[in-house]
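Below you'll find the structure I mean.
A single protein chain has been removed from this complex, and every other one stays in its place.
Letters are used for the chains, namely A and B, taken in the order the chains are written, and counting of residues starts over at 1 for each.
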Amino acid sequence: MQAAYPLTFAALLFCVGVYGVLSRRHAVLVLMSVELMLAAVTVNLVTFGAMVGDALYTGQVFALFVMAVGAAEVGIGLAIVLLIYRNRASVNIDDADLMKY
Amino acid sequence: MTLPDVIMLAITVLGGSAALLVVTSRNVVHSALFLVVALLSVAGAFLALGAEFLAWAQVLVYVGAVVILILFGLMLTRAPIGPMAQHNELGKALPIAVSGGFFAVLITLIFGSFGDTTLELVPVSPGMLGEVLYIPWALPFMALGFLLTVALIGAVVLARREEGEGPLPEPDPELADVSREPVPTDASTNPGVSAPSEEPAPVTGEVTR
Partner (left out) sequence: MSQVAWLIPALPAASALAIIFFGKRMPKGGAEVGILSLAIAFVLAVVVAIEVFSANVAAVADGGEAFLTTVGVELFPISAEAGINAGIRIDGLSAMMFLLVTFVSLMVHIYSLGYMAGEERFTWYFGLLSLFTMSMLILVVADNLMLLLVGWELVGVCSFLLIGFWWEQKSNSNAAIKAFLTTKSGDVGLVVGVITLWSVFGTFDISQIIAGVEAGAYNEGLLTFGLVALVLGVVGKSAQFPLHTWLPDAMAGPTPVSALIHAATMVTAGVFLIARLYPVYSAVPAAQATIAVIGAITLLMAGLLALVQDDVKKVLAYSTISQLGYMVAALGFSYTAGIFHLFTHGFFKALLFLGAGSIIHAAHSNNMSDMGGLAKVMPRTFYTFLIGSLALMAVPPLAGFWSKDEILVEAAAAGAYTGNLVLVLGAIGGAITVFYMTRVLYLVFAGEFRGYGHPHESPQTMTAPPVALAVPSLFIGLINLPLPAFQPYAFSAWTMFSTEYWVTHPIEFSPLIAFVAVTLAAAGFVVGRLMYRDAPVGDADPMLRLGLPTRILQEKYYLDRLYTDLITLTLVRDKLGAASVWLNDRVIDRIVYLAGAGTVGFGRGLYDVADQKGIDGLVNGVGQSTRWSGGRLRLAQSGNVQLYAGAMLAGVVVLAVVFAVG
């Protein structure tokens, strides 16, 4: 297989994720976009792992770690979204702007 | 162009378009469903790359657990599940410019550096991965388990309601999209979720427990 194809797939997913993170207002949608970016990273890891071909399967193991971290991130992220919603009656991340000037 | 290349391209087209729909769909639930497709295509990409265990883990963890979690999050926040304002105050121009630029840079780099690299794919069975995972990678693996435990506890601590905290606040009417009427089925088919235009049901603590 050409190495460029899965890498392109990953790049596509990542950039779509970036777009989602930057453009959407809904906090849960932003979280989903982050998930897309993480998935892109795992694809990259597996591809480069196959390219290097080491005996420890470092690429795949790290992809697995990224998955677990991603799962943890969703859990915490949703908890934070719930908390923001409870306090500010909104899941709109434009509204969570207490840190502004 | 060999068969794996064709499969990979098909996955790219399928996954890419699903991902695009995730971020552009006006209905959040639709987004979540497209996310399933996108993540499944990632699992497919894993299969095509020979990472069998990862593919099933992807299906189980993401499609099985994470998306369900997201759907629950949507319900618990009583967020506008129907169509909603699509864009934030940044508008469309900056996100498109940034992500487009990013994509252009990445594609240039990929084809510049790996344009003529061919992958020698060796299927990695779950058994082979398990052997490295439980012997040389055992310690990071355990640390990961610890991380998940911490995340679990953290999520519980964050999300649980303190004693004496008042009822859930009124939904913000501004959240409702003014450009389109809500899809009428949403309110009726999802008990416990009230459309923003309706009178909010008195919500008790059970919602978060």
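General remarks:
Definition applied: a residue touches a chain if its C-beta (ideal position, glycine included) is under 8 Å from a C-beta of that chain, and two chains touch if they have at least 3 such contacts.
Worth saying up front: this structure is predicted, and the values here are computed from it rather than measured.
Considering the intact complex, the chain excluded from display touches A, B. Within the complete assembly, A:V21 is the residue of A:V21, A:V46 or A:L64 that touches the hidden chain. In the complete assembly, the contact with the undisplayed chain comes from B:L94, out of B:L94, B:V122 or B:I153.
Annotation: of B:L109, B:M142 or B:V156, B:L109 touches the absent chain (contact as defined above). Listed by residue number, the positions of chain A touching the unshown chain are 18, 21-23, 30, 93-94, 96-101.
Although one chain is not drawn, its touching partners on chain B can still be listed: residues 88-90, 94-95, 97-99, 101-102, 105, 108-109.
What we mean here is this: only the chains that are shown with their structure count from here on.
Across the interface of their complex, chain B is touched by residues 1-9, 11-20, 22-26, 28-29, 31-33, 35-36, 39, 42-43, 46-47, 49-51, 53, 55-57, 60-61, 63-65, 67-76, 78-83, 85-95 of chain A. Of all residues in chain B, those touching chain A in their complex are 2, 4-5, 8-9, 11-12, 15-16, 19-20, 22-23, 28, 31-32, 35, 38-39, 42, 45-46, 48-51, 53-54, 57-58, 61-62, 65-66, 69-70, 72-74, 76-79, 84-90, 92, 94-96, 98-100, 102-103, 106-107, 110-111, 114-115, 117-122, 124, 128-129, 132-133, 136-137, 140, 144, 147-148, 150-152, 154-156, 158-159, 161, 165, 168-172, 174-175, 208.
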